[in-house]
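Omission of a single protein chain aside, the complex is shown with its protein chains in their original locations.
Going by the order they are written in, the chains are A, B and C; count residues from 1 in each one.
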Amino acid sequence: MSEITPEVVAEHGLSEDEWQQVLKIMGREPNMTELGIFSVMWSEHCSYKSSKKWLKTLPTEAPWVICGPGENAGIIDIGDGQAAIFKMESHNHPSYIEPYQGAATGVGGIMRDVFTMGARPIANLNALRFGRPTHEKTRHLVAGVVEGIGGYGNCMGVPTVGGECEFNKSYDGNILVNAMTVGLADADNIFYSAAAGIGKPVVYVGSKTGRDGIHGATMASTEFTEATEEKRPTVQVGDPFTEKLLLEACLELMATDAIVAIQDMGAAGLTSSSFEMASKGGVGIDMNLDAVPQREENMTAYEMMLSESQERMLMVLEPGKEDMARAIFEKWELDFAIIGTLTEPDADGIGHMVLHQDGKVIADLPIDPLALASPEYDRPWVPTPARDVLAAADVEAPKDLIDALKTLIGGANGCSKRWIWEQYDHMVMADTVQRPGGDAALVRVHGTKKALAMTSDVTPRYVFADPVQGGRQAVAESWRNLTATGATPMAITDNMNFGNPERPEIMGQFVGACEGISDACRALDFPVVSGNVSLYNETNGQGILPTPTIGGVGLIDDVAKAVGAGFTQDGEAIVLIGETLGHLGQSQYLMEVLGRDGLSMDDGAPPPVDLALERKNGDFVRVEILSGAATACHDLSDGGLWVALAEMALASDIGATIEQPGTNIPLHAWAFGEDQARYLVTTPNSQDLIQRAEKAGVIAAVIGTTGGQELTFGPEHAISLAELRSTHEDWLPEFMSHPDAH
Amino acid sequence: MKACVIVFPASNCDRDMQVALERSMGAKVDMVWHREHDLSGYDLVAVPGGFSYGDYLRCGAMAARSPIMDAVKAHADNGGLVLGVCNGFQVLCEAGLLPGVLMRNANLKFICKDVELMVERADTAFTNGYEVCDVIRVPVAHHDGNFFADEETLNRIEGEGQVAFRYVDNPNGSLNSIAGILNEKGNVLGMMPHPERLVDEQLGGTDGKPMFDALIKAVA
Amino acid sequence: MKATVHVTLKNGVLDPQGKAIGHTLSSLGFDGVDDVRQGKFIELNLAETDPAKAREQIDAMCRKLLANTVIENYSIEIAD
Partner (left out) sequence: MKATVHVTLKNGVLDPQGKAIGHTLSSLGFDGVDDVRQGKFIELNLAETDPAKAREQIDAMCRKLLANTVIENYSIEIAD
């Protein structure tokens, strides 16, 4: 075994301080295997050392929360003894290196997080961010990532029902692939990871261990440079077939009373799963590495402990249930091996991880000192400088408003993402009530009238310009998208994608976003139940736009009462809920039509988010939907009012006639401003609806009527639905038909 | 009427098929594991969609060699009804119960969307709830649905009227826009589109339901 | 004993993958490429040490599983 030199320590990503702490914990110099274990356990990815301090400030409780952050996924109570279990996770770096496998294994990993807790996955979402369309790698990355997500999810038979996809220069060298899974379990049959019961067997199931992705967890925690791109660490290849078998076998075993604790092997595989189980249970583990199923010959302990081979699980079983469990896994043609036992803590109450190989003890690590004493940093940060609000009158009007609308709905960011979601099986399991293309997807809870609503949202340019408002807005938009279907928003999972936290400006973005998210979660009763952090999304000093992706889940008791975004019939009134001020700072109009990049101070502040107003307007809209008064609903976000109207028309093939606004706001600001807390609803009886709005103190105004095959805005501006549709639908397929897509 | 759904490793539309059949039958539908050997007592055997064996090697190839497939063949030889959807269609072709083969989609991409099908045969146990030339809307969700057969086979299939459904707008490159075919006796149907996904108004339509209603009547 | 099986589509059988590769190659600017066909090969290790018997075994595997003889041809190579 090679000698431990300062270079070796540095290669393992440990700072001098951290190395001193290792020596203190061990009371001696560690060997290579032990050093490797410290290195992955203390990597940013596994230890959250830069983010922990701030994540603790997020609100995580509500009466309906069964389990908040800290386990594999968050759990909420959805009534009738049922629970929804969900989480979002990033696979950014691996997807940049090998888009198909990186994205595929990301989907596989997040599904394991959910089914390891006893839930059957019922839906997947994916939030994607790519570089400029003109960047040479973009097409190749889009093609590979989308195919990888589909390849894994489709084979698993879990519908992929929603997500987002945006393009921006800041992601040229660091794409974001955030995958979310929502699962369904019985509230009284949930599985946790805390090991308990001295002498109980520790069991390994699933695929064999190979030399896959060794050091993946540390890779996810360092910046890219040209040199690391060359080095190309071993990429993990996903095997969705095996994962489908693993899912069925685990659920079959979970229906018995054999499992004490279970944990999937994700980043840092066997190491983090075993340490987590032991640490949570306050016990030790004696592990025999010779018993670990191995795919390759002559694997070292170091390799086995750090391998990130996919489709594996670790569990603690009740003694005496081993044979029954083995029979289940053999039926599903999976490996099953007893690889260890739980042991008593030592005289100081500290559990030990003792690894045996070839009859010798080859590593002995104190569990809690290592697992809990992972460093926690209070990294220096500076607040993001505030920007002035850009007055609508100071923002140039377009030459032609209809051309501007076409630019907004027909460009990379505003166009239809059908090309993506038609490659995903979004209907398998036969419960997808609202397919992709609406505000939130609706997936029926099998065999009931209930449905879960789900969506993923964030507007990174807002977060960049003002992390606090941007953080609030991401949560508010998620809440609005759920509300727009008629569902009650329940809880979120977050995926914090940022640049290098060692830079105070970046850390300031992180701190600000956490503050904004917290504000919004509190005000909207929308707690955080799970999440994931991905830092160092930076290439040669260029960070990504701060991207805290919010995955929201809501519940509707009777899915028959839900509405979609599409107009439902001719002759209905279109009502705009919320106040329109024409906020154009950081708007899509500014970016796509005027070609600004949002980075300059002149691009203004993002729209402020009034959380009390969000709540008031959203609660009003939800009641109107559930009572049947509102027949369609769409929230306003990117691109503002006209874009939302266009989307409603396209979702239905029914046009609309919109009246001239009776305000003194410039028309382009009225059309494309991005003021928050707004919705469009349609109703056959607008008088009553407006009256109820007045009573509730909600601003509401009829702005037009549905019908026809055109969208007409006042007497001067009109576009046919056919032209609107081709403008919206053609961009992505055309972009991806270029040979670079391979 | 007694029906069952075969389950292979990584079948994943097995439950959807069961739900659709039960909805029309009002009775329980059994799931049969691929290692079993006996299908006696069933009137209808459904081979569901999914990714049996991960679609590795060739779609349906490994499932077609499962122990249960001998029983499926015997069931079909005895005149029993067999319905294969999507991966089930691929399995039936690989097992030789239906002619031809499903190749990779012409655009090499997985396609999931509603498509329109033209009904070509309305005189079978599967399709007599429709009229010839009816256009029905049913989802497809597959990577390998590009029907191919050599010229002689194709001529025979067409000559014998074995085409049950054709795509109105061919999504995958299938020869003659073939979406579903029958065996010569007409008791085995394989089709790429998923009728079991559209039997419920809440999910966007019920154009698939007449097939299941017809099957129930056929053996009632 | 190591062996390799090559599986190719029969002449006249549509090859969507080969076709797409040919198309992409030419749009990437590679001129003068035609007749692109894609096949697969399977390498395996056999306990059997007699080459004739090994070939027989593999032939059986091909007919039973590795190739769909309706549309595919196969050939067997045994490493010596």
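Following the convention adopted for this analysis, a contact is a pair of C-beta atoms (placed from the backbone, for glycine too) under 8 Å apart; a residue touches a chain by one contact, two chains touch by 3 or more.
What you are looking at is a predicted structure, and each value in this text was computed from that prediction instead of being measured.
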| item | value |
| --- | --- |
| Displayed chains contacting the withheld chain | A, B, C |
| Residue of A:Thr33, A:Ser309, A:Asn537 or A:Asn617 touching the missing chain in the full complex | A:Ser309 |
| Among A:Asp212, A:Glu248 or A:Glu624, residue touching the chain not depicted | A:Asp212 |
| Subunit B, residues in touch with the chain not shown (by the definition above) | 53-54, 56-57, 62, 65 |
| Where the missing chain touches subunit C, by residue | 6, 8, 18, 21-22, 24-25, 28, 30-48, 57, 60-61, 64-66 |
| Where the unshown chain meets subunit A, residue by residue | 97-98, 100-101, 207, 210-212, 232, 234-239, 241-242, 295-296, 309-310, 333, 742 |
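Assume only the chains that are shown with their structure count from here on.
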| item | value |
| --- | --- |
| Between subunit B and subunit A, distance of the C-alpha-averaged centres to the nearest whole Å | 36 |
| Of all residues in subunit B, the ones touching two or more other chains | none |
| Sites on subunit A at which at least two other chains make contact | none |
